[in-house]
Structures are given as C-alpha cells and as structure tokens.
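Each chain you see keeps its place in the complex, though not every chain is here.
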C-alpha cells in the first residue's frame, strides 16, 4: 500500500519496500549458501535456493521480531532454518555460516539500491530525451532572462531547457558511477573474514584466507555487485549513494522551481500538461494546480536532510560494529530512495507534457526590450557607442533583438552533445 | 504492518499511521458537517456522522488518488460524497462546504499528533517514576564522574539518574505545552473565512463574519482542539511540535549514550535488563547486546534532521497556500512522531529494567581515588592545605571519600520535587 | 570586521562576536569572584572587578591557546591570574575557584544570547509597528489570493500583512519566553557543586550545600540570569533558544518569499523601498534587485540546519561532561544568532520601506474576477443559485467584488489586538 503521507508514492512501487528488502535478504542468504557449496566449504547436499520459504505474509512477524536483536536478519535466519529444515537439514545447518547480520542487511540494501537507481536512470533517460527535444526545438524561442527576480537580459527557452538538462546530466553521472561500483558486504562478525577463513581451513583449503576472499568475491558475482573488503564502519558507500540521490533531486527541484514560477498566471510562459484530472482543488472547480511541480519541489525541500542523516550516522560509527549509527541508516536511506524514484517519475511526466507558450514569452520580451538591452548597450558604449544595431545576429530565423544571443546555439549544442554521450553510455 | 526498516516500530502502533490519518480525516469532515448543522448553516437533514463509509480497505485507492490534487483530502471528499449520497443526499451536498483540503489535512494531522503526544507523555510518566526510584535509591551509590572521557571527581549514580530525569522533565514540559494548545485549522480556500461568512450570510446570520469564527471555534470544540485563526502559512504549530519531539528524543538519547558506555564490559556499571531474548547476535550465541539503548541512540541520531526538515518547509511557505512546502511536512512529521513514540516506549522499558552494578561502581571509585580527590585537594590547599580529612560528609550512611559530595542530596531532592510536580500536573 | 561571506553581517555588530564573548567570559569570572567575596567564601581582599585586564588585543592569543584544553576559558583564567597578580594576589588565588570551564563558557554564551535576543525583540517591535500600520491601512486593499501559484479567491493586502504579523508574533513569543528564563551555569567539575560545597564548609558555612546553591543563585542574580541546577548535559536551554531563533527566521523568510514573488515585474504588487543604492547589479545599471528580501530568504534557507546541528549535539551528550558534543555547540549557535540578528534588522528595514502598489493589486483582481468568484458562486449554488449579487459587503468603502471578504476586518482586528498585547508586554 502506498504512503498516504507522500502523494505519488505509488510511483515508487516496491522500490526499497519492506517486501523488496525481505526478498533481497533471502536472495543474499541463498546466494551465500550456494557460494558455500560451490566453493566446497559446505557439502553439496546443503545446496538450496531457499525459494518459496519466506514471503510477504511473514513481513509483520519479522518486523516485530527485529527489535529483539536490533535488526531483521536474526529472526529471518531463524525462520529460514526452521522452514528449510524439513526439506534440507544440511541447508538449515549451513545457512548464514560465516556471515554476520550486518553482512546480509548491507548487501540486501545495496541490491535494493541498485534496482532503485536503475529505475531512476531509466527516468533520467526519458528526461534527457524530453529535454533534448525542448532545447533543440526552442533554441530560437526568445525569453526574458531573470536574475534576482528581475528582468535582466534576453535568453531563450531552449537554453533554459539545455541548462536543466546539464543539471540532470551532471547529477546522473554521479548516480551511474555509484550504481556501477556498489560493493558486497561479507566481513563476518567483526569484519575479519575470520569465520570464513576458519571454515575454509576446516574444509581443507590450501590458502584459507585467500579462500575467504574468494567467498566474498563469489557472493558479489552472484549478486552482480563489486567484490570488496568489509566496510562495516566505512559508510562512504551509503553516503556516496545518498549524496548522488540528493543531487539528482536537487536538479529536478530546480526544474520544478522554474516551472512553478512560469506557470503563475501573470507569467503563463509554461503550463503543466493537460494531465487528466491532475491539479484539482477541493473547493475551486476552476483551478488547475501545477501538481507535479509542487510534488517535485516538495521532494527537493525534503531530500537534503536525509543525506545529512546518513552522514551523521556515518560519522558516529565506532568499534568493529556500531551501537546505533548503523541502525539509523536504513529508514532514511529507504525514504530517500523512494522519494527520489517518485520525484524522478514525476519529473519525467512533467517534462514530457510541459506546455510552452512561446507567444507569451515573445510578448514579455517585446514589452521589456529596453530593459533587456541595457547590458548590450553598455557593452557597445565601450566601443564608442556609435553602433546603432546589435552587431551579432542571434539566428537567421529570428530578426529583432536577438543579436545579443550569439552563443546560444553553441551552448545548447554542447549540452546536446553531452546528452548524446550519456544516452549512448547508459543503454 | 510495522516497518522492517525501523526495528521496534510496532511499538508505535497506529500512531500517525495511514489508517489513523484516514480515520482522523473522516472525523474532521464529520465534525465539520455536524458543526454546519448545529449552527444552522446546513439543514438538519444534512446531519450524518459519516461513520462506516470509509476505512482501511480504501487506503490504497486514496493514497493512489492523492497525487492528482496533491493531497488525499480531495479524493476522500469525493469518496465520502459518493458513499453517503444513497443514504443522505443532503449530507453529500453539504459535506466539506466552507473548508479547503488544507483545513482538513492540518486538523487531522493535529489530532493524530495529539494522540501521539499523549502516548509519549504516558511513557514519560513511566520514565519519571523509574527515574525517581533510581535517583532516590542510589543517592548514596558512589560512582566515578567522567568528563571528556576521563575520570574527574566522584559523583553518585543517584545524581546521574536525577540528571537524566531533569532532562526528560524539561523536554516533556514543552511537549505538554504543545499538546494543550494544538489549534484547529478552518480557514477556507485562502484563509479568509470567506466561504463560511458567505454561507452564514446566505443562511441569514446577523453577523456573518462572527458566525464564521464561531464555526471554526465549534469545530475546535468538537475535536478537543484550541480555536484559532487560519494558520495555513504560519507553521509554528508544526515546528513547535517537532522541536519539542526532538528535544524529548535528545533527552532519551543522552540516557542511551550513558547506558551504552556503562554496559561496556570494561565498565559493566550498568546492564540492560534481562529482557527475554533481546540482544541476540546472529553469529555469536554468547552475546547480550544492549539493544534498547542502541535503538534509542539510533532515534537520537535521526530526530534532529526531521525537525530541520519541518523548519525548512516552514521557511519556504509563500502565497496564500504554498506550492510544495506544505506537502513536504506530512511525511517527516509522521516519521518523527513514530520515531518518538517508539523511542519513548523503548526508553521506558530500558529504565524499568536497568541493572545497577553498585559493586563495580564502588570498585572503580576506590581504584581511582587519588585522581578523583585532586580537585578537593586543590580546594583545601586554598585554605592552607592543613585540613587532613574531607570536611563535608557525603552522607551518614556512607563513610569514606564521600565528603566531597555534600550537595548531592540537595540536587537530587530538587529534581525529585520537580518530578513530583510534573506527575501531579500530568495526571 | 564583518563577514565578507554574509552580506549585511555588520548589522549584527558585536552580537556574539569573539569580542563580545571574551567580554562576557571576563564578566562571568568577575561576577563569580565578587560572589565568592560577598558570600564570605573568599576574603574581602580578593575583591576585584577584573576590569581592564584582558581585551580585544588578547583575542588572537586566546583563540590560539584554546585548542590545548579544548576551550578558551582555560587560557583566559591563566591570563587573568597572571595579570591580576601584581595588583591583587588574593584575586589571582581565588579567581574561578569552584567553577569549571564549562560553567564560564555556558554562562557567557547565555549572556551573549540574551543581548542578541534583546536586539531581535527590538527589531520585532519595529516590525510589529510596521505590520500593524500595513494591516490597518490596507484592510480594504483588494488583492488576488493565490494558492499553489494559481489565482484562487480574493483577499486583501491588509490580511496578508496581518498574517505576516501573526507569524512574527507567534515566533517572537517563544523567543521572549526563552529570553526571560535563561539560566546560569555553575555546577563545578562534574555538576555536583562539590567544590563550592567544600569551599563553603572550609569557610565555616553552617549548611555548606545550601551555601553552594546560594553561590550559583547569587551569580545568576549578578548577571541577570535565572538560578539553576547544573545543566552541563541537559542542553534544552541551548536547543530551545535555537528552535525559537529558527522559528522567527522562518517567519521572516515567509515574508521575504511573498515579497520576492510580488516584486516580480509581471506582478509588481510590492516594491522594496527606494533604499539608497541598494539592489545594484555589477553589469546591468537599470536593475533594482530586491536585495533585502533576497538576503532574508538566504537566512531562512540557512537557519534550520543550524538548529539541527545544536539538537544533534544535544543528543550526543554523555558522561558528566561530553567529549565533543558540547564543543560543537558554540560555533553554530554564534552563526545562528548573528544570522538572526542580521535578518531581523533587514526585515525591519524591508517592512518599513515596503512599497504597496494598490493599483496593480486592483487591476489584477479586476482581470481575474471570474476565476476569483468561483468559490463564492459554488457556495451560493448551495442555496439555490438565484442570489445574483454577493450577499456580504466587504466594506463600506469598497464597492465591487468584495462581498466575499466579510471576515477580513475581524481577522485583521484579532491580529492587531494580539500585536497590541505584545507591544505592551515587551516594553
């Protein structure tokens, strides 16, 4: 059930939901069990994919039981052992051996995170496509450039769209980098690989420590993650993901801010698309509220504090495994992820349906021409002030005051080229 | 279902859950409809308590439909109208008239908030009782006072408990004040009472504006809230509650920090109670982790950012109703409330079961006596240094190095007296 | 020298500057020395007001020396002793006796805080005066009410001003409460009053512990603070002040947001006063930027994180005196205080010089009349829809579409009455 306190939450679907976390936890335990068998630590008879043993109906009981040990892995391992025992006693015996609960939780969260980032990057893909179209189509759409709320110099809506695009691309690049280096966690009780080394030695491995490293690497491989030394206390993986998520929400928020200013009736330069039924008021039947922008802006107000939360937790780590700081990560990470997935989807829809009122933009420029040309005049004064006409044509298509926009196409083309590279790299 | 990402969340029960919010929204609509009827605005035939029309099975659909208008009130009003129509057409017609969706949402959240604060104050009550007992019983339990991690001067565990108590009382006083002044929201579309004034005029009221005020006051009365002018943009009600909630979590967090230091095996001066099964490790059967303290500390790391979130939203308000800042409030307020209710319950249990190892405390004091008496010696040096014995007896019951604790009982007694006043004021 | 990174910082003058802190630290030490003498603990010969011994030229050396012990009190006490020794050996001997450095630092910060709050309340006073004038004068100035950026229903600029006023009053009430209960800190090394009790006993006091309490109370009295038990670990004093400071900045920020929207050329309903030279651009000579609003909005974006910082510190307290959390308070508290003093002064100036373009407001209302009357029409439809004219006159002075604003005067009058009470209570 989606969140009544966060309109649009259903867009996030199962992204880092309780259900997704549970499935991911089981998947990690299963991949580990298979790793133990495949590397000859556990007997072949212990092989089991653990499928069908635990599922959504168990969520309530597991969440309730999580408090006793401080995390949900402990009761989950009990539950899996109890349920697999009848069909495979060796699986019950070997399950989870060599791991600590933080290994399973961290790795499962990382898996959920990867799925969510994929969702976001897919939305970024759509946004990039929309923005490329807007930037290119409106490279000649003159618009008032506003600074500190006041009319400043001319610009184009195409350049505005290109600038939105540049922001999205820059943030998404970090997110993609995070996605491609998400590490497995498999350190054992105190991040020493001691239990796995011992297991390997008992199983007769020639180089037990090397085998322990191999176990972690094989788990990573089965889950599509990067192999890694234990990072129980070094939480940059978490904060780096959070920073990148916030950054992409920042970029969307800036778009929403611009739209919310431009849809004001006094400007009416942009319009949220004629989304069916969206933007209704409970009392004023005539109103069409820019709901998508409102909700994206909401997310942008919210996200920074969630990353701060994760940094605050990271900075409180201590000992070999921490006394609260780790536990403080899961909920804000979940909230940030769902917020970002939702806002990404809303931004995609917003951009796909954005209405551009070129006429209003043109009228505004014409009405403000004297003000908008002031900088240009002062530049020309430098050269004697006798040049009566703007010296630079903005575009062959556009006569008039556009002379002052000579670099417009160049700037737009650079962003379009960057977008092209991004689209090629990311599918 | 409680939250798999926040161990112990089930302690919060329905506190500001989706289900509780929905019930509260319906309750506000019902109280308003009854107010319209009772004040003669709506006909008697419109009277309806709206009970049984909408409930938990509708949560998913309402959450999903909330996005179209940006909040869940709009689809809820539609749903209520559709469902009450067959049994009471006038109720369907009059429902929600004069309110805007923010009125209903704000008032419903305030009702949920009040219920949650009551839960917290009840836990505070238990904590105060536990702490009074600890402070009184251990006023003679000598303990090393530690500053900047190092042994400093002697103190007692009773004074530590009294200090924890003082922190809880101070924070709870703000929370109780917030609880007693929670206001109704009933301003209409732009906080002008225009629709209700118009309704009153059309219904023949002599002083329509006064009648509009009366409507808001009567709604407040029906819901047990304070009457208030519209506060759509002035969000101190929300931030004040958030500040008070964080402050009480800060106070619990400080207790948890102290416990987490004292349960370290090297100190072993305190112990989390022999809670059944609590503190298990997934790999180390012998361990007894101080799980309650860990989870309370987790909450204390988390809470500050949530209040900052609400202030950030408050600072972004604009126009007659805002474009995202209001929508950004609900989720962090919910999260903060549930976090606080959970942490309050955990702290109550922690304090009720706290084990005090007086012997370890005494041994530590004895072993560190020379260090602990340094300040006292330097004080006595001021008077010539010839006084060989500590001049102030700590307590008749306690011989030994306790001379230096003369104000201990006085400080403890002051806090106990304050606790007594608190317990009397709050039931 | 004011801060190059925070335009307008010089408005804050010495509010919680290094210089003010140093003066305050010396003042606390002096008041304590006088307290020791006055209560008969120290000999009369130790009396000294410590004036002229330490000052701004020592700031650099003290700041540098602060690191060795973690705070500036330790080198300050050394310096005072060295410098007072030649003129008064007993003062050098008795100086600081019974206090710990946290006592001096906390109390000095509280004194600085009080001075700063007085500055802010003085600005609030001016703002209240300006806003009362605006609310009263413009109670008939019709204006478009905007919700979620769109035209909604009519309101008046007077009601907008009254709503700004309500926000300021609500926040300032908390701030005034904080100001009137700022406590002294005088707990000794571990908050036990042990050293002062010992001193009292050695000096022959009948009830040494009671005398220790009296010493703290007398120090409070000399500094105009509230007497208090030690609060080394219970930081609600700090967080309560921070919360109140942020809340008042939130209220100003909301005003700035509204102004920044209304000064946009497309609305032009408000204008920042013709402040001499304010709002210049480095490249566009014609521009008049709404600089005061911009800078107030800047403060409103900034403040929430500073209070979160102080709560995060409060939640990390442990032991009898903490290992970093206390040290983390000073800088953000200073920054928050200066930010608030500056923003308060800027808001006062903004409001005093605010230009109101009634004609533009009226034109906008006229142009949007059909939209603005939609809610009223739907209300009247409830009563049969046959009432052709708005039934409620807004004001005798204002013909036209104002019927829908019947409660306007009532709402404004209530806020004006509250403002009147505030002005009477606070000078």
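Per-chain numbering from 1; labels A, B and C assigned in written order.
One rule holds for everything that comes next: a residue touches a chain if its C-beta (ideal position, glycine included) is under 8 Å from a C-beta of that chain, and two chains touch if they have at least 3 such contacts.
Model, not experiment: these values are computed from the prediction.
Asks: Of the full homomeric complex, 3 copies appear; what's the total?
Replies: Spelled out: 3 chains shown, and the full complex contains 4 copies.
Throughout what follows, only the chains that are shown with their structure count from here on.
Asks: Look at both sides of the subunit A and subunit C contact and report whether the same residue positions are involved, with over half shared, or different ones.
Replies: same
Asks: Name the most central chain, where centre means the mean of Cα atoms.
Replies: So the chain nearest the centre of the shown protein is B.
Asks: Return the distance between the CA-based centres of subunit B and subunit C, expressed in whole Å.
Replies: That pair's centroid distance is 25 Å.
Asks: For subunit A and subunit B, let me know how many angstrom lie between their CA-based centres, rounded off.
Replies: Result: the chain centres lie 32 Å from each other.
Asks: List the centre-to-centre spacing of subunit A and subunit C in whole Å, with centres computed as mean CA coordinates.
Replies: Each chain reduced to its C-alpha mean, subunit A and subunit C end up 37 Å apart.
Asks: Which residues of subunit A are in contact with two or more other chains?
Replies: 260, 279, 281, 283-284, 289-291, 294, 305, 308, 312, 316
Asks: Subunit C touches which residues of subunit B in the complex?
Replies: Contacts found on subunit B: 70, 93-94, 97-98, 100, 145-149, 152-155, 159, 163, 166-167, 170-171, 174, 188-199, 201-203, 208-210, 212-213, 229-231, 233-236, 239-240, 243, 246-247, 249-251, 253-254, 257-258, 261, 300-301, 303-305, 307-309, 311-312, 314-323, 375-376, 379-380, 382-383, 387, 390-392, 403-411, 414-415.
Asks: Enumerate the contact residues on subunit A facing subunit C in the complex.
Replies: 146-153, 260-261, 263-267, 279, 281, 283-291, 294, 305, 308, 312, 316, 364, 368, 371, 374-375, 378
Asks: Considering only the defined contacts, which subunit B positions touch subunit A in the complex?
Replies: Touching subunit A: residues 1-11, 18, 21-22, 59-60, 62-64, 66-74, 77, 96, 99-101, 104, 188-189, 195, 256, 260, 275, 277-284, 289-291, 293-302, 304-306, 308-309, 312-313, 316, 323-325, 327-328, 330-332, 334-335 of subunit B.
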